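Note that this complex is displayed minus one protein chain, with the remaining chains in position.
Chain naming follows the written order as A, B, C, D and E, and within any one chain the residues start at number 1.
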Amino acid sequence: MIEELLWYYIGFTILLTIGFSIYGIAVRPHLVKKMALFTILGDAVYVLLVYLGYTLNSTNPPVIPGGSLENPVFSSKTDIQRFIGSTVDPIPQVFIVTAIVIGLAVFLLLAIVSLRIAREYGTLITTKIREVSGDE
Amino acid sequence: MVSYETLLGVLPVLMSLFTIAMIIYSIRVFTSKTLGSMVLAIDALVVDLVVLMVLVALYYKSAFLLIGVIPLASWVFLLDVVVARYLEKRWSK
Amino acid sequence: MIDLILFYIGVALVFIGGVMDILATIGFFKFKEFYTRLHAATIGSIGGGLYPLIGVVFIVLGLDIDYNLKLVFTGTSIIAAGIIALATPAGSHILARGVYRSREESPSVIIDRLGEDLERGEME
Amino acid sequence: MNRGYSVSIVVFTIILAVVYLVYTGSYGLVEITIALLVGVGVSLVLAPDLILNPSKMSPRRFITAIYYLVKYFTIIEAKAHWSVLKLILMPSAKYNPAIVRIPYSVTSDYSILLISNSITNTPGTVVIDVDEKRKYLYVHWIDATSVEDQEARKSVSEEFENYAYKIFE
Amino acid sequence: MKKLEVVIPIVIGLGLFILLYNSGLLSVERSLTTLAEKYLEYIPDASSIYTSMAFEVVTAVIWDQRGFDTYFETSVLFFAIIATLAIASKLEDIIGERRSLTIIVRLVTRILAPIIVVVSISIALHGHITPGGGFQGGAVFVIAPLLLMLAYTSDWIRSRGFTDRKLLLLRGLGVTLIALAGLIPVVYSYTTNINAYLFQNQAKPDSFFNYPAYLQTPISTILVSGTIMLLNILEFIAVLTGFTLAFYYLTREFEKRGGGE
Partner (left out) sequence: MILLLSSIAATLALISTILVLYEKDVAKAVVLAGVESVFYALLLQVFLAPDLLIAYVGIGLGLNTVVLLYVLTKGERYEEA
């Protein structure tokens, strides 16, 4: 019972984090703060996916133990079957590994664009940029 | 040889100590007034978390979980250096 | 027998480390100023970080687990402890320097040799 | 320069290979070969100038270093921890913090690192700045007993400096 | 106004929670999906026909089952870095004084950087056995040049002979070789009329093209898991050079005067 409650509580907390970061990206005027909340949004989504792949009785990461670079001995079928019963879901992790690196690539691009904006307009706050550039 | 079950008997006590320390450190992080104090508290917090991570790996009895400990320990130093650079940059202006 | 002794030495070290960590957090609250908190942070990183990691080495040596697992745990803990002993003091030094020089916080001390020397221009 | 260069490469190759093997956790022959290759490559690029004078390397210095490390992390640390923990635990503890100037006379980089890390790692003293030209360390001392340069040196860093002379100079 | 600042995020979070709860994704009783079970069953099993000959399921899926996909993800990274370089200004010399940090930090950085590099190489090389791989190794590696560039100035990286041109060349080489390793089966299939797939690793029931799983050395047998180890190493080179380059430009931008307050 208490385990179940804690389980739902973790999910709820992660989703609340997503909510707060979405709101912050939309509302806060400072570009750096927008970017910080953007990274938090990404992180929360990663952790949410990993959380969805975790089962309460799992004790192993999705890596077969006992491997070595030289003279490796592959596990037998029964060992692997026993291993499957105690591991987490690898598929969310597969998606996220590349997503993290691409997230950084996108983020670098955002950073460079912000640097250009700062040099062009002398400010990083979006409301001020609007005043400086004279747009509506 | 001491059995793994004996360890599972004492591990909750040890982990809870570090968890309590983690909570208080993070309260310190959240309530600090200046950037310097905050980063200082984060230093101590991350070192605390390194130990906690090793204990979690011991709990799961999996060597694979130890793999992130060394990058995390060296991250603290990176944070210190970059914050010092940032502050110095503002000072020299 | 020796395993039992090693194991309990390790548990004691980790336990002492945890207690030190909590005491360091109290120190963080008691000291009101950045420069005095630096000392509490040292307790947190050495007493609460390095000693527990050494303690984990002792625990693992006395524990009945796979030989290979023992090696990995021992090695990683020792390397992590080494990095902590090497990098944390340098980190707090450079942080303190940055904070001092940027005048984020000025120390309340009985004597400030660094400030005097900086003012006289003897040190850049 | 040449001898220093090659000794430096060899020593750091061994150290890095050990780190690689420990982190990897398996000790086969192929693994050791790869470790040595990686060690040579990395130390050629990143560590050619980390040892300045190979003629100083001797087993006596090594044993002194280990003796110092053991002594430092048991006796000296315990004393320093206790003195700061007293300040934390006593509700009305009085202390007088000061930034003192401590001269040092060692020349090698490693000695400076050893002294300053030893000072910072003992709770109660933290190196805030270092003046390389005039050879001063500026130390924040939580409970200063003296503000004069030489006396502060006597109670803060003299022991570390003696060992630094024995190990690195 | 102040109340709205709290209410709206909570409403968003609660809405998401209800959505996920109703779809049953959050329930405590859960089991592996069929696809995950198949992956876990076949990939590490050397006697199976769909094996990848690797112990690490995640990396095996990334480079074997989803190799084509991952190649384009790597290219996304490549193009992002190209765009970064295009938008960043030219490398004019920085006016004004730049100082490196104190001797303590410089020495600690110099000791720490090789250790981080060695650890990252270990992570990348053992990608098919223990957790890790090219992406992860590259991500850990970047901490080292970044620390060196912060402790010294950004000139450090040029003083060691790593010009931006060389780094970009390595980066492109990495991506190209990954594509080549994926294309070889197709070329082979055209020349010999044997069925083979793009980014194929081990033999499949209807295709007998096979990258070798083991490498025989005079000392002993090394497990390379077909293309997986090779692609991990190439990916490691590509990621580390790309990020080092991007951070080189960013650090130079950071060191310039001006801006702020």
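We take it that contacts are C-beta pairs under 8 Å (C-beta built on N, C-alpha and C of every residue); 3 or more make two chains touch, one makes a residue touch a chain.
Being a predicted model, the structure only gives us computed values, none of them experimental.
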| item | value |
| --- | --- |
| Touching partners, among the displayed chains, of the absent chain | A, B, E |
| Residue numbers in subunit E that touch the chain omitted from display | 5, 9, 56, 58-59, 123, 131-133, 135-136, 138-143, 146, 243, 247, 250-251, 253-254, 258-261 |
| Chain not shown, touching residues in subunit A | 3, 6-7, 9-10, 13-14, 16-17, 20-21, 23-24, 28-33, 35-37, 39-40, 42-44, 46-47, 50-51, 53-54, 56, 58-63, 87-88, 93, 96-97, 100-101, 103-104, 107-108, 111, 114-115, 118-119, 123-125 |
| Missing-chain contacts mapped onto subunit B | 12, 15, 19, 22-23, 26, 29-30, 35, 38-39, 42, 45-46, 49, 52-53, 56-57, 59-60, 62, 64-65, 67-68, 71-72, 75, 78-79, 82-83, 86, 89-90 |
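Convention: only the chains that are shown with their structure count from here on.
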| item | value |
| --- | --- |
| If a chain touches subunit C and subunit E alike, it appears here | B, D |
| Chain occupying the most central position, where position means C-alpha average | B |
| Inter-centroid spacing, subunit E versus subunit A (mean Cα positions, whole Å) | 16 |
| Separation of subunit A from subunit B, taking each centre as the mean of its C-alpha atoms, in whole Å | 20 |
| Separation of mean Cα positions, subunit D and subunit A [Å, integer] | 38 |
| Shared-contact residues (touching 2 or more other chains) in subunit E | 101-102, 104-105, 108, 111-112, 115, 119, 125-126, 130-131, 219-220, 222 |
| Multi-partner residues of subunit C (at least 2 other chains) | 24, 26, 38, 40, 68, 72, 76, 79, 83, 86-88, 90, 92-94, 96-97, 101 |
| Subunit E residues touching subunit C - in the complex, by the definition given at the top | 101-102, 104-105, 108, 111-112, 115 |
| Footprint of subunit D on subunit E - complex, ascending | 102-104, 107-108, 110-111, 113-115, 117-119, 121-122, 125-126, 130, 144, 160, 217, 219-220, 222 |
| Residue ranges of subunit B in contact with subunit A within the complex | 60-65 |
